[in-house]
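Note that one protein chain is taken out, while the other chains of the complex remain in position.
The block that comes next holds chain A.
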Amino acid sequence: MSDLYNESEQQAPRSGLILLQALILGLFCLFAVRLWYLQIHRGEAYQAQALENQLRQESIPSPRGLIRDRNGDLLAVNEPAYALGIIREDCPDVDRLVHQIAVWTGKDYFELKTLYNKNRKRVKPFEPLIVVPDLTFAQLALVETNKLRWPGLEIQFRPRRLYRYGDLFAHVLGYVAEADEEDMSKRPNLALGDYVGKQGIELMLEDRMRGIKGLTQYQVDVNGRRLKERILKHPQAGHEISLSIDLGLQKLCMDWLSEEAGGVAVMDADTGQLWALATAPSYDSNDFSSGLTSKQWAKLRDDPLHPMQNRVIQSVYPPGSLFKHVVAGAGLRYGMIDPRETVFCPGFVKLGRRVFRCWRAGGHGKVDMNRALVESCDVYFYKLGKKLTVDRMSEFAKAVGFGEKTDIRLPHEKAGNIPTREWKIKRFGESWQGGDNLNMAIGQGFTLVTPLQVVRFFAGIANGGKLLKPLLLKDEKTVVQADIPLRPDQIGLLRQALVDTVEDPHGTCRRIRTKGVTVGGKTGTAQVVRLTDELKALKDDQIPYRFRDHAWMAAIAEKDGRRFAIACLVEHGLHGGSGAGPIIKAVIDYLFLDKVTPNPEERKAKARAVRALSLKHKEKRHAD
């Protein structure tokens, strides 16, 4: 221990002391020379620059391109909006200003403060940090009169997106919202507070619609208040877009879907252009442009009917009897049937110990292919499916566009599912059974399709065999994605069966007959669950909502060289004819007779009742 305090009288190393003094001298000389250079040698130049510093530049937002329907009616426009921002370099007391903004706008101080803290690092010096994106006129007036007393406060004018038919086009147009971190990293031109397409066409064509920002220069006084302003570069508006959608038809479809959950797709069978792409329930795109409140978001998210879901491209359903046209096509393609050959339908078929029933308990008697399609005889297709087996059915189904995306380019499209032997082993660990062939042949079981795939396939039958890319823009060129691998006469047989289904006294689509128009159709029922005998005994109205079958109808219609395909699905709509038929009929009337058939009140009332039922059901499940 003693050693600690008993040091020799050694002196600090001389070289070290010299080093320290040299360092001080070096520091002095270095900085003295630099100061002389900056302050004396170049002092005047810097003084001139200091004066110029009172000029600032700011970008001017560009208005997004307008969106029109196929007839030129405006769907999406821009309206003036005022945002409130803070330029923190000008603001002597941000806390006080944020407090004041909270008082003016009635927003929560802590929410504003959190927003400010989150974003302050991402805003360039002297650019406003937007804290309130959307001022009402009353608020604007209030802030404007007080503005001069609050340095650092900035009112920014910027165009805001307005969707004139908020919920009619929500799923097609999508919506815009403020750019987030991800958007900004993907698109370096975006700054905080800019609006960017988040869904639908707005997202798909973001780069075309955004436009180019302008630049303005202004002089400021000591407190950052603007004195003189000069526009250096005018903003350039984004490109205008014309959709292939027909406003009137879209309106009609949405009106008919009313409060039911379902979707309608109408395609020009010669060009692939979609005239309507309706899905219900919907939401209002405008809610997003002004910033969704958490309450609004929760309401959308928790709705049991999922209004954010685009049922035409994002929902998949078993195709039911619609698939019989695919199976018949496969039979023709692989030469497994002679269309004139008849099959006897006693009302059921036995496979091993299992019995597969026809929907008509008494059977159809002797049916050929046309009759089997027109009357939707299950037994005929059981037998055909057994012959074809899954391999040929799925090969053909894939060849006509099922099981893969249609490339419509709207975000989040689903591919559906066409099962194969390998798929079943992978998915369930079980091998393909003979009974699976039979189920598949009538469109039940593992097959899942989207309404958009259905409309493309039926448009293919209508136009003589071309599978067209579904188009949403009016100026897009028609694209043939594939040819249905059948001879024209074979496609003619399928097409004739569709027409007969409408015209024949026994056909299931008689209600869509239209004078002067060649109409064909096919109904389908997509089983949601296999009904127990107990449920089967119930009347339609008494079956619980979630056990009710989905109703399908696909149709083709032609007059004077104009050809259309229509697909309609109504979730839990029970029967294709009554659930989807009237909607298809209304569409045909609109397209060919120029007639807007209103949706009768009783149908709307029924839809409301069904919706209430589904909500009740949801509540009950929550209560459990």
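Simple rule for what comes next: a residue touches a chain if its C-beta (ideal position, glycine included) is under 8 Å from a C-beta of that chain, and two chains touch if they have at least 3 such contacts; residues count from 1.
Methods note: contacts and distances are computed from a predicted model.
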Protein name as given in UniProt for the chain not displayed, "Peptidoglycan glycosyltransferase RodA", "Aldehyde ferredoxin oxidoreductase, domains 2 & 3", "Deferrochelatase" or "L-lactate dehydrogenase complex protein LldE": "Peptidoglycan glycosyltransferase RodA"
Selected residue (touches chain absent from view) among A:Gly85, A:Pro151 or A:Gly262: A:Pro151
Of A:Pro13, A:Gly72, A:Gly429 or A:Gly561, the residue in touch with the unshown chain: A:Pro13
Sites on chain A contacted by the missing partner chain, in the whole complex: 1, 4-7, 9-13, 15-17, 19-21, 23-24, 27-28, 30-32, 34-36, 38-40, 42-47, 49-51, 53-54, 89-90, 92-93, 96, 124-125, 149, 151, 220, 222-224
